[in-house]
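Note that this complex is displayed minus one protein chain, with the remaining chains in position.
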Amino acid sequence: MILLALLIVPLAAGPLAFLLRRRHMMEVINLAAFAILFGMAAVLVAQVLRNGSVSLWNGFFYADALSALVVLLSAFVALVCSVYAVGYFRHDESSGVLQEAEEVGGRFGVQKLREYYTLTPLFVFSMILVALANNLGILWVAVEGTTLASVFLVMFYGRETSLEAAWKYAIIGGVGLSMALFGTILTYYSAYGALGTDTLAGLNWSVLAENAGHFDQPTMRLAFILVLLGYGTKAGIAPMHTWKPDAYSEAPIPGAAMLATGVLNCALYALIRFYILSSKCLGPQFGSRLLILFGLLSMGVAVPFILVQKNFRRLLAYSSIDHSGIMVLALGFGGPLGILGMLLHMTFHSVTKPLLFFCAGNVQQHLKTDLFRKAKGGLIHSMPLTGAAFLMVTLAVTGSPPFSFFQSEFTILRAGFSSGSLVLSVLFVCFLVLIFSGFLVHIANLVLGDDPGVPQANMCGWKRYSVAGLAGVILVMGFWIPAPLFRLIQNAVGIVVGG
Amino acid sequence: MNTFPVSAAFALSLAAYAAGGVASLASWRRPSMARNICCGAALAGGALGGLAAVLGILQGTPVHWSVPSGIPLFAYSFSYDALGGFFNLILAILTIAVSVYSFGYLKEFEGKRNIGFFGFLFHLLLLSLTIVFTAANAFLFLIGWEVGALAAYGLVAFYHEQRESRQAGLLYIIMAHADVGCLLLGFALLIQGSGSAEFASFHTAAAHLSSARQSAAFVLFFLGFGIKAGVIPFHIWLPAAHPVAPSNASALLSGIVIKAGIYGMTRIFLDSLGGVPSWAGLAVLIVGVVSAVLGVLYALMEHDLKRLLAYHSIENIGIILMGLGAALIFRVAGHPLLAGVALIAAMFHTLNHAIFKCLLFLGAGSVLHSTGARNMEEMGGLIRPMPVTAFCFLIGAVAISGLPPLNGFVSEWLTYQSLLAGFGATGGLTRILFPLAGSMLALTGALAAACFVKAFAITFLALPRGAEASHAHEAPRSMLVGMGTLTVGCVSLGLGVTWFLPVFNAMTEQLLGQRVVANLITGGGFVLSAGTPHSGTVSTAIIAVGLLTLALPAALLVSRATRRFGRKSGPVWDCGLPALSEENEYTATGFSKALRMIFSVLYKPRREIQAVFDVSPYFPKEIRFESEIEPTFEKWLYAPLQEFIFRISSRMRTIQAGSIHAYLAYIFVTLVLLLLFGVRK
Amino acid sequence: MTELLTNSGLQLVLLLLVAPLLSGMIKTLKARLQTRRGPGVLQSYRDIFKLLRKGMVIPETASWIFTVTPYVVFGTATLVGLMIPMTTTHAPFSLFGGVLAVVYLLALGRFFLALGGLDTGSSFGGLGSSREMTISAIAEPAMMLAIFTVALGANSTNLSEMAKVAVGQSWRFLAPSQMLAFAALFIVLIAETGRIPVDNPATHLELTMIHEAMVLEYSGPYLALIEWGASIKQLVLMTLLVNTFFPFGLSSNWTAQTVGVGLVFYLAKLLMLACMIVLVETTNAKLRLFRVPELLMVAFILGALALISTFLF
Partner (left out) sequence: MHFVPNPELGNRIITLMAALVLVLQIAAVGQRWIISSIRIFAVQSFLLGAIAAVIAYFNQASHIYVVALLTVFLKAGLLPRLLERLVGRIGIRREIEPLINVPLSILVTGGLTLLGYVVAESFYHPEETSARAALGHNTLAVAIALFLIGFFTMVNRRKALTQVLGLLSLENGLLLAAISLTYGMPLVVEIGIFFDVLVAVMVLGILVFRIRETFDSMDVSKLRKLRE
């Protein structure tokens, strides 16, 4: 029942917001929906912890620890972003950016706020659906749904660059998802011989996972390659990452934050599901090698762009590429440690990344630019809270202790060593160090420095509290992970490794 | 004998640091309150930490605690043993002195800078150092390590409005992160062997490591800790970072933070790793020699007082490494007694350097506080307005130059002795390296003396060279007390070394399985010996007494003579020209000119003289002289590396050229390649 | 204890008396060799005595460092003298400081002397200090290497121990390592005592002087102390040379007779060494300052060769 409720709440909230006239009401609807969603996600976690898995409609919807984790993270991200969005769009409205966007948008531009508050719940709905769908085809449909909903978010401001970004996003995403679909079809085909059913259940993951040992191996190999490329495109793994910087730098900040965390989680979730099938069918070696290759490639590709970067919002995108690379690498290293590292990393990433976006958004809204050159540094003088949070979250996101990424990266490194990939682990650490250096140099020069004489930022409470609150959560996460959450993660690890 | 409340004192000191950090941050709007909280809590924490260290060392047996952490993967386990206790002792001494000093020093921050945040960083640094010295778990160790680095970064970049500080801070944190990277890899290697992150489990795991892995672990840890300690060629951050921090922070940075690297090496190489490869000790020794000699040579060319001190930190780290390297070699060669002496030399020098370097930085801080200048060429004559500071600085200068009877001499003496012993204790050509290292130590000592003659004389003696220097005033009393404490430390550790040495008994027993201090003390407890009865002895106490007794009759003689024949004051002879002015004085540049010429192969000095002529080419109106030395490592190692990385980066950046066709083509090519890969059976 | 006191007392007297004598002797010998009459052997005593009876002029710009320096210079030189075996192998303070302490105590004296030179603000003082610290710095490694060669042979840095070992094997000085070490130390001795070809003790010409430039502002009793200290330092270094390499006449038991015999031998050895120094001084011209490092480099190489030859022979 909870599964249905989880889906209905966002699905209902979208159209409801569409019907409303006043900005205030739309905000309330969104906030309420996501608060409820988060609460229900917690309930789902509790149920999953108690029962192992929850399913509905004859296994059409299915939630085990892995999906519960993704649901929880998606709900968390949605909630946090919706809180921030209130402040963000009010600022946009008062500074006239929204009106401008509406003019540019021409006849397709409905009232912009409504567009956002309607599409976001649908976006979230697809994310939740990704995690809850048992059927791999439905999973694909849901991932495609996230893309479609988010294309509008990317072209939200209607600028030339937004269109460009949206086009690239849509086309590359479309190609990627076609590959994923091809992979899904081939998976179905490879299972066909073993299962021999034409029924709906033939694509259900829970069924497939049980029989994966008997799948046709060559088909599965090809299927995994296609799925890896397909969902890898969605996750922004190099060399399919190219849409990311454009999309992230054009979407409104809350949307970009959800893209960078929620969608990434969904894509990786899908990848994990297929990875399980592939390693059961082909043994872990085949998938691992590819995953390690792509993981390291992503990190390596992110490095030069992080070292030399003019635009702080694009910087965030490259950081996201780096992180998806890390997670894919962790999956590739495999073993209980690698998976644990990956899921921990996913959790921390979902908690940490939004703050990075919020800080960047505050800076951009205040200075009306996203270029380092124009920002001139010395941010700490005009916006102390954002500046401090920006610096802190930069450290967090680059894996500095005591922040929690250090735990996951340490675990991943251990996994790398125990999987015997010594040289690759060294490379991993080198990339981490380089990325840290590049990132910190940029942000430190942005935040610190002499007072450039910019007027004090006047931030409303929504923005301020979401930044401060999230910063608090991140700080606490460095020292304390709630026991149920960790248990959930461990159960999920169990599913991936042994289940 | 578990009766000492070590854990209580230790926990309280941690709590004091933590509370002090949070409280000063919380009170940042009220500067004077923040200042009192910051300094008071640090003083309390330092005192408690010192108590814990003394009790811990007295107790002798290690104490373990394990605190469950909020992170299920890791445990916070602490172990208070002799080695950690000793470093905590150093930390406590410095903390006490620096926090007393800061009462006065931070006063000028009021209304200008955020004292609350300074206090937060300061306490964070102290807290993390304490954790590093007591962590018994790789994870906790790394957290403490990196948090310390972040706090230090905050302190280095504290004057972030200045570009220099920002750049130095970034250089520092990048290097610090690189060292964390090395440590991560090193620990991962050990953890993989042992299956646990506890230090205790490394003992057995290290024994089973293959020799290649053992070597890899050694290299990784040596890199990691070496960067932290600032050994050459990983030193470039140190002279950039330490000078730009507020002086009380610089004192801690040079005094104790870089010693964390020494701690780490000692802990890992002697304790955890058990057996290091046989060449490891030699590598440490050679790196030590290079660091010592080059460090002091670069220091000589420096005219910025704090940068000069920073370079001396590199030199002294080198000296410490000589002792440590010798200890490693002896240990592998099976001479625990000699290893003990060498270890004591290294550890004692660590303590001594901490004390006098902290003292010197505090002295430089007082000068900076009073004159606002860091360039020695603008100082001069400060001994008159600032007599106490000058005296303390002089003591520090004598101590760091390794001159008897102060503490620097004692530890250098012990280092010499262990190096000499190496000649007899090792075979082959390596034995030649020991006396050669000894002679390089002599060179280092003599150059250090030259450098501190320059530093002290140009800063404090003769006539003021600038307006700031002539309006200088003595530092407030609390700052003097802070420096005074350390001055007393320099003297008493020098004279009372034989009473202090038993502190090392527990440490050598723990690390080398043997108590060696009894062999080091003869002659009724006054005389320090080098371990064997005939090897060599020295008594700083007697030297001090002897100096006084011999100078006394001379003083009587002179005073009688002056009473009879008069004593008057007159102008300095200046070749008959009227009135000596500050322009006639020897400058720091001039002082080091001879050495610059002699070591020009190394410095590759560049100089430029521009003369402005008015009427006749024989009477220049103005001469501008510029001289700089080539920063070898920056130019030949780091700049090319950086350039390489950036060149590759800019080349790679063209992949994101904005063309969607290119983007699609990447995917297409990948797809085709992978399809071919997938088809292959 | 009483032996310690008498021994130190005796040695102290010896130091204070012989040092100026040796300086005077070198001056006279040098003059004779250059076919000048020169001052008498006792001239150094007269100088010191005269200076002690002069009034003092203290530069206006000087601080207390200027005042302390003469005592430190004098004190360290004398204290070092007590650590070195002179007439017997028993140096009174041998237990309290070996050869390392000797080197470093002398360095302490030099440290303060250099400070004293800079304290007045006069360019001469700075010039002298700079040169003095430079030359001593590059002389130090050579000196240490040479000393180590001896110390390693004796397995001790304790000077009495070293002398005892040397006495035990009288002809050891013929070993190549000892010869090389001696040569190295001899060069260092020239440099450390400010002799031609490194420094010219007889000149006040700004281009050439080192030691004299530092003490230019000192006068009266202070100058006396400094000069006296310098001559004691010279004596100490020469003693170090003669007694560690040529231990003839040194006895390992301490009686009136052995002291007497030792004294005779000791003075004779000193005289010979003085002759060598004089010979070097008269046959060489002073080197340019930047040639000095080359000379000291030679010393360093000699020291290193000495060390290596302990292996070979």
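A, B and C label the chains in the order they appear, each numbered from 1.
Keep in mind that, in the parts below, contacts are C-beta pairs under 8 Å (C-beta built on N, C-alpha and C of every residue); 3 or more make two chains touch, one makes a residue touch a chain.
Bear in mind that the values here come from a model prediction, so they are computed numbers and not experimental data.
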Chains on display which the left-out chain touches in the complete complex: A, B
Which of A:218, A:300 or A:336 contacts the chain that the document leaves out: A:218
Residue among A:168, A:234 or A:381 touching the omitted chain: A:168
Residue among A:314, A:345 or A:414 that touches the chain left out of view: A:314
Residue, one of A:64, A:144 or A:409, that touches the chain absent here: A:144
Chain B residues touching the omitted chain (full complex): 653, 656-661, 664-665, 667-668, 671-672, 675-676, 678-679, 681
Contact set of chain A toward the excluded chain (per top definition): 106, 108, 135, 137-138, 140-141, 144-145, 147-148, 151-152, 155, 158, 160-161, 163-168, 170-171, 174-175, 178, 181-182, 185-186, 188-189, 192, 198-200, 202-203, 216, 218-219, 222, 245-246, 249-250, 305, 308-310, 314
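The rule we apply is simple: only the chains that are shown with their structure count from here on.
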Centre-of-Cα separation between chain C and chain B, whole angstrom: 35
Chain centre separation (chain A, chain C; CA means) in Å: 78
Residues on chain B engaged by chain A in the complex (per definition of touch): 69-74, 139, 142-143, 145-147, 150, 157, 160-161, 163, 166, 169-170, 173-174, 177-178, 180-182, 184-185, 188-189, 191-192, 645-646, 648-650, 652-653, 655-656, 660, 662-664, 666-667, 670-671, 674-675, 677-679, 681
Chain A - residues contacting chain B, complex: 167-168, 171-172, 175-176, 179, 218, 221-222, 225-226, 228-229, 233, 239-240, 242-243, 245, 290, 301, 303-305, 307-308, 340, 378, 380, 395, 400-402, 406-407, 410-411, 413-414, 416-418, 425-426, 429-430, 432-434, 436-437, 440-441, 444-445, 448-451, 479-481, 483, 486
Chain C-touching residues of chain B, taken from the complex the two chains share: 380-381, 383-384, 394, 398, 401-404, 409, 412-413, 416-417, 420, 423-424, 432, 435-436, 438-443, 445-447, 449-450, 452-454, 456-458, 460-463, 523, 526-527, 530, 532, 534-539, 542-543, 546-548, 550-551, 554-555, 557-558, 561-562, 564-574, 580, 582, 584-586, 590-595, 597-598
